[in-house]
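Here the complex is missing one protein chain, while the rest keep their positions.
Entry: chain A
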Amino acid sequence: MGIELDVKSFDDALKILSKDYKIFAPIRLKGKGAFSDTDLVTYGEISSYRDMELSEKSRYSPKEVIYPITQTLFYFTEDEYKEPEIDNKGIIVFLRPCDANSYLKLDNIFLKNGPYEDNYYKKLRDKVKFFVIECTKGFSTCFCVSTGSNKFLDYDVFFRFDNDKITCDVKNDEFSYVFSGKEVEFTPEFIEKNEIEVKLPDVDKISRNIEYVFNHELWDEYTKRCIACGRCTVSCPTCSCFSMQDIFYKDNPKCGERRRVWASCMVDGFTDVAGGHSYRQKYGERMRFKVMHKIYNYKKRFGTTMCVGCGRCDDVCPEYISFIKIVSKVTDAVER
């Protein structure tokens, strides 16, 4: 059973929730796009229905809500270290099923990989409530069905936004008191077919042909085309790599902070080691590393494909390189 809401009752609910939660959703930033006179659709805090941008795919994903671009790990003074305090409020994220699934992919790295949980990630992640946005059509570069990320059932509240008619299914009782309206029959729907279908390569087949795939000429094209700008990894909801950065304050060089900042396997310096040696200097080698991580290596390690099929990497590449086409080429190569 669902609940039908009008815009006012939805906004009233947000107002109540905002006392205890920070609420994030896709928003439109006028004139902030990559090109002149274009807008940027990205994630940000909202306080009303009108703040949400639901007609366009966000260029950046909601990952920065739980994994900020720059995050201070601790401040240091001459004789002490201090971890930054975090907000007491919970976190609500309005997101589509692919992006909700991307949180589970990040969990594997930050919470399950290695002997330790990443406490900075965990503190934010534990606060998250999933307000899933129904997505039945997707966008032109989406392929979530192919990656199995079209569904997300573990939501707290599920929303259908049909122009100004809002219907929701409240699964988490914690939120039942805020959403009140007419009870209606409602079954959440998920996208069943994207415009694009991508055949992912079979992991066992790659394993059997790993050297063939690894040395395949298909990667050479990207040595020529890719400019190693890293846009694909910045827009990706599942990319999780970071570097450490120490800074000190100009007016008191004895005090400063250690931060982590997003890093990218596509950009220079990612693999540098002492003495000037580095790995994967060719851009095609970096592309191979990234693509294989998304569709093969991660799956071998965690049992699930890393890519969630949001297609943002294809949307943002300034060289019009298509991840989708690369995956198809890899599949063709192993199916030979």
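By our rule, a contact is a pair of C-beta atoms (placed from the backbone, for glycine too) under 8 Å apart; a residue touches a chain by one contact, two chains touch by 3 or more; residues count from 1.
Simple rule for what comes next: contacts and distances are computed from a predicted model.
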- Query: So which of "Pyruvate dehydrogenase E1 component subunit alpha", "Monovalent cation/H(+) antiporter subunit G", "Transketolase" or "Sulfite reductase subunit B" is the UniProt name of the chain that got left out?
  - Reply: "Sulfite reductase subunit B"
- Query: Looking at A:24, A:120 or A:159, which residue reaches the missing chain?
  - Reply: A:120
- Message: Tell me which of A:209, A:297 or A:331 is the one touching the absent chain.
- Response: A:297
- Return the single residue from A:24, A:110, A:175 or A:323 that touches the missing chain. A:110
- What chain A residues would touch the chain not displayed? 73-74, 76, 81, 83, 109-110, 113-120, 122-123, 210-211, 214, 240-248, 253, 256, 258, 260, 263, 265, 270-275, 277, 279-280, 289, 292-293, 296-298, 300-301
